[in-house]
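Okay, structure first, notes after.
The complex appears here minus one protein chain, its other protein chains still in place.
The letters A, B and C name the chains in turn, as written, and every chain counts its residues from 1.
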Amino acid sequence: MNLQEMLATIHDFVERELIPLESRFLHEGFRAILPELQAKRREVQEMGLWAPHLPREYGGLGLSLPEFARISEELGRTPLGHYVFNCQAPDIGNMELLLLHGTDEQKERWLWPLIRGEIRSCFAMTEPNCPGSNPVWLETLATRDGDEYVINGHKWFASSADGAAFAIVMAITNPDEENPYRRASQIIVPTDTPGFTLVRNIPVMGEAGEDYMSHGEIRLENVRVPVQNRLGPEGEGFRLAQERLGPGRIHHCMRWIGICERAFDLMCRRAVQRRISHDATLADKQTVQEWIAESRAEIDAARMLVLDAAEQVEAHGSHGARVAISTIKFYVAGVLQRVLDRAIQVHGALGMTDDTPLAFWYRHERAARIYDGPDEVHKRVVARAILKHYRPPQKSS
Amino acid sequence: MNLQEMLATIHDFVERELIPLESRFLHEGFRAILPELQAKRREVQEMGLWAPHLPREYGGLGLSLPEFARISEELGRTPLGHYVFNCQAPDIGNMELLLLHGTDEQKERWLWPLIRGEIRSCFAMTEPNCPGSNPVWLETLATRDGDEYVINGHKWFASSADGAAFAIVMAITNPDEENPYRRASQIIVPTDTPGFTLVRNIPVMGEAGEDYMSHGEIRLENVRVPVQNRLGPEGEGFRLAQERLGPGRIHHCMRWIGICERAFDLMCRRAVQRRISHDATLADKQTVQEWIAESRAEIDAARMLVLDAAEQVEAHGSHGARVAISTIKFYVAGVLQRVLDRAIQVHGALGMTDDTPLAFWYRHERAARIYDGPDEVHKRVVARAILKHYRPPQKSS
Amino acid sequence: MNLQEMLATIHDFVERELIPLESRFLHEGFRAILPELQAKRREVQEMGLWAPHLPREYGGLGLSLPEFARISEELGRTPLGHYVFNCQAPDIGNMELLLLHGTDEQKERWLWPLIRGEIRSCFAMTEPNCPGSNPVWLETLATRDGDEYVINGHKWFASSADGAAFAIVMAITNPDEENPYRRASQIIVPTDTPGFTLVRNIPVMGEAGEDYMSHGEIRLENVRVPVQNRLGPEGEGFRLAQERLGPGRIHHCMRWIGICERAFDLMCRRAVQRRISHDATLADKQTVQEWIAESRAEIDAARMLVLDAAEQVEAHGSHGARVAISTIKFYVAGVLQRVLDRAIQVHGALGMTDDTPLAFWYRHERAARIYDGPDEVHKRVVARAILKHYRPPQKSS
Partner (left out) sequence: MNLQEMLATIHDFVERELIPLESRFLHEGFRAILPELQAKRREVQEMGLWAPHLPREYGGLGLSLPEFARISEELGRTPLGHYVFNCQAPDIGNMELLLLHGTDEQKERWLWPLIRGEIRSCFAMTEPNCPGSNPVWLETLATRDGDEYVINGHKWFASSADGAAFAIVMAITNPDEENPYRRASQIIVPTDTPGFTLVRNIPVMGEAGEDYMSHGEIRLENVRVPVQNRLGPEGEGFRLAQERLGPGRIHHCMRWIGICERAFDLMCRRAVQRRISHDATLADKQTVQEWIAESRAEIDAARMLVLDAAEQVEAHGSHGARVAISTIKFYVAGVLQRVLDRAIQVHGALGMTDDTPLAFWYRHERAARIYDGPDEVHKRVVARAILKHYRPPQKSS
């Protein structure tokens, strides 16, 4: 199968197999449809499209980032897509970390079960008392005690912690290091380790969620793990996180494009179907037409920007492409919010209900402008990188 | 107590008695806090501020519409305010209808229990198959059979139907009447009447809600009620609805202003508290400052427009003030959405959680731009009223 | 005549006598129509509406600020209005300064000729090398030499310098004063003083303009004036300027509301007249209707905010009302730009021409968001005043 065929196959699969499950997901919750999702996962494995982001030697499709990006868009058309293909965040990022930085033993114990879809994982970085806009500000401490780290801290928005087999925890291991970017390490913590508590699934926009679809608040109290659970060298936590964020943001942005396309499709369908008088539908209204045209332009523009950023990551790495990545992070999040808003308005009261996935995305994807760095931070990154070229050399601020 | 004193008293009461209940409301639901709310209702009665919208002879405060509007703003600062003061939609509108158009018998049976807070009610107008932008398009039929109406139809977004003692149902009684505005009547239907079914509380933005905080889908199948249950003359349903919408929109708009003020307050508090580095808080960021300044300007402007519209309703009635009413309907709904969006962004991840009421309003008040006529319809009303003065007399479109 | 009668009289006068002069003004320039304008000025004097901003004892109408604001709106409907009524900036501000702070001799020599309309004046504050957002940053120096000041400096955007009899020049007189707000004084400089050069009328948006309608660049080289030409005490230049800016911004904002109303009127007229097919005009297009509705809402909201700010200035002085003044400065400037933009779009190619005043305002009133403090500065003023109430007392930034 070449890429075009894969995309067509996945598009059909999403339409035929996954979208029909959405209604139960939205009304009964994620856990209620887990058996069906597991069956779909097996179908995907049989189709040979499982874990498409992975290299061939790890059972994946061996795609470039721009190629996988296109697949991510197709999967993004339903909230269930990435999970069923086993390329859902945060597992996809954790797989990448383990693949690049894991020891053989770590891979055996954590990576392969993830790849096979037997376990899930989470990533515990954000802390309620520390602003996400300042990533080096962490309070979680991992103190060396012999061959172990003793970890204490408070994390939240650890997505999918509920049911995860392990967490990758970002913690300060070198508090005295001068360079604040060299103080933290990433440490694998099995969730059944004593002292590791999932306090709650945080109610987000009215929903605590469950299982994969949840955001955990975690307490770590004298949690002891062997030093071998550290990913990569000590003090390299931020570097690893930064590396991971590049492709991660491409994945998110393409997922958002997929959401946009689905919302666009729903908006157009609704427009031609909804009669507003005996001889007219919403599609005849100029305002609806303008929303459709503006959405089309914005989605197309957004996709081109993201695919271009993916090419840049492929060519120059996450660091080399960081301006492009920050640009798409805020730009696509904005397009996403506007397109969803218009699609809901076209649906009227129906748009407020859970009879379409629009309301689900409207409330949960509001976070797109917040997580992984709020818009404001990414705009600053872009502007400062540009202004550096304009500034007289002596001045830096 | 003069108005200023009332406002100050209510402001304090909201701060001291109601806001502390919000967290349980947001995490456990409306029903969980009903006992506390009933206790607060009794306190309000004892304070002499119960049902402030009603004339003195009906136990209210005898306020003008602009005066009550100011009170509605104060109550709007929490999702619990109007309910505790017994001036919550849709009961407030139903009380007004009964007060103006009810027979003595209807008042005795339905109005006084509402006033005393012993029962609740709902209003069943919107139909899933008929666009809200075309109010005369209804499929629910009330056919005369002797001294009874036999009602068949399908309604949804009947707010607070769950637990309501009766519904006021808009139904076509005169299908052959030429003037489409003269075909419908409003009929009181006790919810325990055979054939009246609350199909479900519609999941809206992920929440079916319960009791007062819900939106019902209703089936009416051969529902029989005596002709005496009709409110006002036959065929006058729309006229009554129109009349009701004028003050109703003032109430909504002032409630939204209250929400804006609360969101503004939360945004400012968060801005000064949230450290983003050792020597700065969010309040030091220019972007946050601009959101605060723009929000302040927009909220102040919105309040003035609403109070002016209230004066116009007071002076010229709902029909005479309809342009002002349509203007505030779309304008204030827009301000509300922008202010809530900014407040959430300032809160970051916290803004996504239910640890503040912002996320509740963000998802549920998205409907502000939809119900009671979407923005698009109100803009058209305003423009056409204005353009009429510019058009040569012969042309009308 | 009460206020309503004055407003109606002025409205008619603008329609009947001034708007017909606009076309020649726009195509031939200000000087070409000066004779007609002088004739209109005499008519205004005869009608008893001359210099409406002044107290009765100075020949004006003795109006409150909110009352004059309403008149300023009516005059703002044409670029020629304020000039013909002798209440045009910058003369209106200079009259106020002289009235409040002038000595009897200064009043005799400068104020009364201004009031009689025999001379014009300008105000020279802005400097090309100093940002307007930092008002205390000035390079123009007035050094005391015996009974004279010797002034050296470079000013620009001194509106109406071309043909002015005198300039009020803001200059540093006390460079060593610690408080930067106490370093400058305002000094009256006759334009025929040796060393005072009007370098050019600055080409602004393609037009250097002429006479009253111009913005001058000025060089001051060893300009000598007697110390008695100073307005108010030494070092009080900023305080006087601040005082002057309060009412000045009310005047500007109400003039902008007048422009908005005229643009709105032109937009509506055009909409009903422009056929786009055999059975439709632009007024039938939903997008045009939405622009009309949104403009109506925004203009009404803006006017209420400005009149409220005028009441605050009247009650609490410029300093007491400074938050309200900063709010309207950026808010109304934004409304102005949007309304003009929509009106031009409705006019199509005609909107680009000088056959309506829209293009004149579109280009010149772009400055509304810049002069007297850019939007950004005013938003900061508003936000910081608000946030002060939220901040713990020790912190100030």
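The definition used in the following text is that contacts are C-beta pairs under 8 Å (C-beta built on N, C-alpha and C of every residue); 3 or more make two chains touch, one makes a residue touch a chain.
None of these values were measured; they are calculated from a predicted model.
Chemist: Determine which one of C:His154, C:Arg182 or C:Arg363 touches the chain that has been left out.
Modeler: Of the listed residues, the one touching the omitted chain is C:Arg363.
Chemist: For a quick check of understanding: of B:Asn179, B:Gln273 or B:Gln286, which residue touches the chain that isn't displayed?
Modeler: Final answer for the missing-chain contact: B:Gln286.
Chemist: Tell me which residue among C:Pro52, C:Pro66, C:Gly258 or C:Gly351 touches the hidden chain in the full complex.
Modeler: Of the candidates C:Pro52, C:Pro66, C:Gly258 or C:Gly351, C:Gly351 is in touch with the missing chain.
Chemist: I need the residue numbers on subunit C that touch the omitted chain, in ascending order.
Modeler: These residues of subunit C touch the chain that is not shown: 26-27, 126, 128, 131-134, 137, 156-157, 202-207, 274-277, 285, 287, 344-345, 348-355, 359-360, 362-363, 366-367, 369-371, 374-376.
Chemist: Residue by residue, what part of subunit B touches the chain that was omitted?
Modeler: Against the left-out chain, subunit B lists 285-287, 290.
Chemist: Touching the absent chain: which residues on subunit A qualify?
Modeler: 268-269, 271-272, 280, 283-284, 286, 288-290, 292-294, 296-297, 300-302, 304-305, 308, 326-328, 330-331, 376, 378-380, 382-384, 386-387, 389-392, 395, 397
We adopt the following convention: only the chains that are shown with their structure count from here on.
Chemist: Taking the mean of the CA coordinates per chain, how far is subunit B from subunit C in Å?
Modeler: 43
Chemist: Can you tell me which residues of subunit A touch two or more of the remaining chains?
Modeler: Answer for subunit A, listing residues that touch two or more other chains: 285, 287.
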